[in-house]
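Every protein chain except one is present and positioned as in the full complex.
We just call them A and B in the order they show up, numbering each chain from 1.
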Amino acid sequence: MNKNFIQEEILRSSGVNPKKCMKCGKCSATCPAYDEMEYHPHQFVSMVESGDIEPLLSSESLYKCLSCFACIDRCPRGVQPAKLVEAVRLAVIRQQDKNHLTANDIPKLLDDETPQQLIVSAFRKYTK
Amino acid sequence: MQVKEYKPLIVAFCCNWCSYAGADLAGNNRLSYPADVKIIRVPCSCRVNPMFILRAFQRGADGVIICGCHPGDCHYTSGNYYTRRRMAALFSMLDFLGIEKERTRVEWVSAAEGAKFAATMNEFAETVASLGENKRLEDLRCKR
Partner (left out) sequence: MQRVGVFVCWCGSNIAGTVDVAAVAEALKNEPGVVFSTDYQYMCSQAGQDIIKNAIAEHNLTGIVVCSCSPRMHEATFRKTAAAAGLNPYMVEIANIREQCSWVHKDMLTGTEKAIILGKAAVAKVNLNTPLTPGESPVTKRALVIGGGIAGIQTALDIADAGFPVDIVEKQPTIGGKMAQLDKTFPTLDCAACILTPKMVDVAQNEKIRIFSYSEVEEVGGFVGNFDVKIKKKARFVKEDICTGCGACVEKCPMKKNPNEFNLGMDNRPAIYIPFAQAVPKVATIDPNACNMLKNGKCGLCARICAAGAIDYTQKDEIIEEKYGAIVVATGFNPISMEKFDEFAYNQSKDVITSLEFERLTNAAGPSAGKLIRPSDGKHPHTIVFVQCVGSRCDACAEKGKEYCSKICCMYTAKHAMLTRDKYPDTEVYVFYIDVRTPGKNFDEFYRRAVEEFGVKYIKGMVGKVTPEGDKLKVQASDLLSNKQLHIDADLVVLAAAIEPDKSARPLATMLTASMDTNDFFTEAHPKLRPVESPTAGVFLSGACQGPKDIPETVSQAGAAASKVIGLLAKDKLTGNPCIASSNELMCNGCSSCERVCPYGAITYVDKEFRMPDRTTKIRRVASVNPAVCQGCGACTVACPSGAMDLKGFANSQIIAEVDAICK
């Protein structure tokens, strides 16, 4: 998959417009997992904007984000960095070259305990 | 029989403050556009009654263009917003009247945009020329 395609995919699935970022760094200032990360929230935004996505895909930082959404709450420009992180995670899964869940797997997952919503979203997420 | 060469006739309504001045600037800079474009000066683009446009089509105009200040820059604060709405309403009905929508247009040309004025007119004249002669709205009353 080419670089532009991944970038477009990430922007599309996250619904984030990184061009709105004014580089204030409030996301990184607010991030509780900052010290764990190799690439910090503000870098996420600017790297996705510039299409420099390869390093992100292979970075541990991706899984250090707690999805606490503090950055989303506090960003003055409404950029929503956490959604980008989530979208990059998704891009990684989709790059791994197979369907992690097929329609045939669904029936055996169904039970009274699991909400259907969860299965629907898992199906979306793990299917190319 | 001699076939007269088809030259489109275009009526341009220009607001006094921006587009008319833009047209003057195009002249000052000697930027050429087709002589088929004839300009009528109005105080504001919102002075252009949709009736004027239909009248022009009845009388044989092939295209009508309305030029005003850019949104937000209107000399009268909000006139061009009225223009935008009124013309959107009129243009949506033109097909129904049998006139191609492409024969009309609203453009924003500021007093500093002589080049834009000339380019717009060139492009519009070309579009209108490609549509051919407009004969459809000439009713009996307005026959020459």
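Note that a contact is a pair of C-beta atoms (placed from the backbone, for glycine too) under 8 Å apart; a residue touches a chain by one contact, two chains touch by 3 or more.
Note that this is a predicted model, so its numbers are computed, not measured.
Even with one chain removed from view, chain A keeps its contact list with that chain: residues 20, 22-31, 34-35, 40, 42-43, 70, 74-79. Summarising the interface, chain B meets the missing chain with residues 9, 11, 16, 20-21, 23-24, 26-28, 30-33, 35, 38-44, 46-52, 55-56, 59-61, 73, 75-79, 82, 86, 118, 144.
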